[in-house]
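With one protein chain withheld, the remaining protein chains of the complex are depicted in position.
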Amino acid sequence: MLIVAIAFLILLLMGMPVAFAIGISGALFFLQHPELPFTIPVQVTVSQTQNFALLAVPLFIMAGNFMNRSGITERLLELASVLTGRMTGGLAQVSLALSALMGGVSGSAIADAAMQARMLGQEMVKRGFTLGFASAVLSFGAVLTPTIPPGIGMILYGTIGQVSIGRLFAAGFVPAILLWIGLSATVWLTAKRRGYKPEREKRPTLRETAHAFTGGIWAILFPVFLLLGLRTGVFTPSEIGAFAVVYAIFIGVLIYRKMKTRAFLEALEGSLSDVGSVMFLIALSAIFSYGIVLERVPEVVSGLILGITQDLEGVMVLIALFTLAAGFFIDATVLIIMLTPIFLPLIRQLGGDPVHFGMIFLVAATIGNFTPPVGAAMYAVCSILKCPIGAYTRESIPLFAAVAVITLFLVFVPEAVLFLPNLIFG
Amino acid sequence: MNALFMFLRKSEAVLAGTLLLLMVILIFLNGVARMMGHPLNWTIDLATCFFAWGCFLCADIAWRQDGLMSIEILTRRLPPKAARALDYINHMIIAGFLVYVIYAGVWLSWVSRARAFQGMPGVSYSWVTASIVVGGVLLLITTLIRLCSALREDGFVRAPRRKGEASC
Partner (left out) sequence: QETYTLRFNHVLGPSEPFHQGFLKWAERVKERTNGGLTVEVFHSAQLGVEEDIIEQIRQGANIGQNTDSARLGNYVPGIAVVNGPYFVESYEEAFKLADSPTMQGWQQELADQHGLKVVCFDWVQGFRHFFTNKPIRTPEDLDGLRIRTPPAPIWQESVRALGAVPTAMNFGDIYPGLQQQAVDGAELVYPNITAANLNEVLSHGSETKHILLVNFQVVSSQWFNSLPEEYQTALVEECRTAGQETSAVMQKAEENAKAELVKRGMTIVEDVDLDAFRKAGEAAYEALGLVEAKNKVQSEIRN
């Protein structure tokens, strides 16, 4: 697996498209293992496209494209300008708020990041944010999506570790708010330091505000309708993206009457390249994960860690740090499946609370989606916005630090996590 | 040759767009039908099958439009000639990988033809596996075209008679 990792880094540095670099280096593993059928790399790549949970990704990418052409995005931006126009870092704050709203709808950080990159990315650059900063905020903001229920990660962790999913859902809210505050403050600081001007000098008039609200009512109702669709059971979390696309088309054609045949075709055409670049990478990354799983890499490394300390808080900190580090190379889903059964029994044995540990672990694992060199949400945002990974990485350091600090804070203040579930479930 | 490529390119986009839209419609219908108490179990199956095809067709569209992301930390700092040489190497490695993907894909489609798609007797999963074969062929064609136009730009092969000609 070491050869695979080195080959991957070399191919990346050679400027090969990341999708091919990850697939080709992953395939090298099979040259080292002639006893494995040579068809596995192809088979696991196809299997990724049959993964129902991943269907949400192309659906939300399409939703983003159709919202842009339906007039929803335009009115949402107008509304945002009225509400946050005098705030430092205006549109970046809007994207965080939107992630929090989408959090109640979608369980997938990748889908949320991809949709928002398409909706808000270019507008943010137009308003003077650097491409790297815009991409980093759009990507890291999606850490809220799986933290606010429903989230695929919580269901996975709860099922593997036999932890109450209802409790985990309830436990997500406070950490989500803390993460929101942390990210928002970081955005504010950066914007202040760089002198990103607020969009408006004057407070908007009541009339302007009212106009923006009535004009943007369908945009505001978008997450509300999605939530309704979800809570009334018409759609499962994996299916809700289809509803989002239909809603955007419906509003664009019938309510705003902005989407004519041409706009419709342009939205669809724009989705093709977006879906291709994002999904091809996610599909090929399965080849890479196969070797990591087969050689039980995380198990080996975690064994070393547990030799260091037996103190509950110390172990939790080490696990959080290890998960963050592993997350550079491994995406959240694989981390959760592999590490939950290794770490959770130990936490239980040391008297830790599985819900408390779960939230820390899930947040730390989710961050893996946003960190280079392997991170699905990062790749989605950067491919859609054509942002160089170097620029993204530089700008994401403060956001990474903020999220990491909050994760560590949760270790030492279990009440922040357990307060709500204890209130609801006793 | 040129007209053929244009036709391929156009039909690829039309097909990929249609597949994505059908996917949306099928998943939407699935939710509505289930709510009305008549779950249509085939809708999701068909949608995921379309997804596989749409995914690899879109991958080729992205590759042709230069939409696949790469990291330029090092290549940006290299002298142009060295960067160009790396570009050739990359394309050749990719072409080799795609030849393997096509070969393994054809082999897998053939040996696992008895595998049922979503447990439906009589519907072979090879219809899904075939998507990576067709996608691989298209990606390989695109890679070769990119390689060709680079060779042409560098004067290794003669420029085409008409501007914008795709073939080498």
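Every chain is named by a letter (A and B) in the order it is written, and numbering of its residues begins at 1.
What we mean here is this: contacts are C-beta pairs under 8 Å (C-beta built on N, C-alpha and C of every residue); 3 or more make two chains touch, one makes a residue touch a chain.
Note that the structure is a prediction, hence the values are computed from the model and not measured.
Visitor: Of the residues A:126, A:193, A:231 or A:257, I need the one that contacts the missing chain.
Guide: Only one of A:126, A:193, A:231 or A:257 touches the chain omitted from view, namely A:231.
Visitor: In the whole complex, not just what's shown, which of A:43, A:139, A:369 or A:383 touches the removed chain?
Guide: A:43
Visitor: In the complete assembly, which of A:122, A:164 or A:209 touches the absent chain?
Guide: Residue touching the absent chain, from the options given: A:164.
Visitor: Footprint of the hidden chain on chain B, which residues?
Guide: Counting only chain B, the missing chain is touched by 31, 34, 37-39, 41, 44-45, 108, 111-112, 114-116, 118-121, 125.
Visitor: What residues on chain A make contact with the chain left out of this view?
Guide: Here the touching residues of chain A are 35-37, 39-40, 43-44, 47, 50, 52-53, 150, 152, 155-156, 158-166, 230-238, 290, 293-294, 337-338, 341.
Everything below uses one rule, namely that only the chains that are shown with their structure count from here on.
Visitor: Would you kindly tell me how far, in whole Å, the mean C-alpha position of chain B lies from that of chain A?
Guide: 25
Visitor: Looking at the complex, which residues from chain B come into contact with chain A?
Guide: 13, 16-17, 20-21, 23-25, 27-28, 30-32, 34-35, 44, 47-48, 51-52, 54-63, 65, 67-75, 83, 86-87, 89-90, 93-94, 97, 100-101, 104-105, 107-108, 111, 128-129, 131-132
Visitor: For chain A, which residues count as touching chain B in their complex?
Guide: Spelled out, the residues of chain A in touch with chain B are 11-21, 23-24, 27, 38-39, 41-43, 45-46, 49-50, 52, 55, 58-59, 62, 229, 232-236, 239, 241-243, 245-246, 265, 268-269, 271-277, 279-281, 283, 373, 379, 382-383, 386, 388-390.
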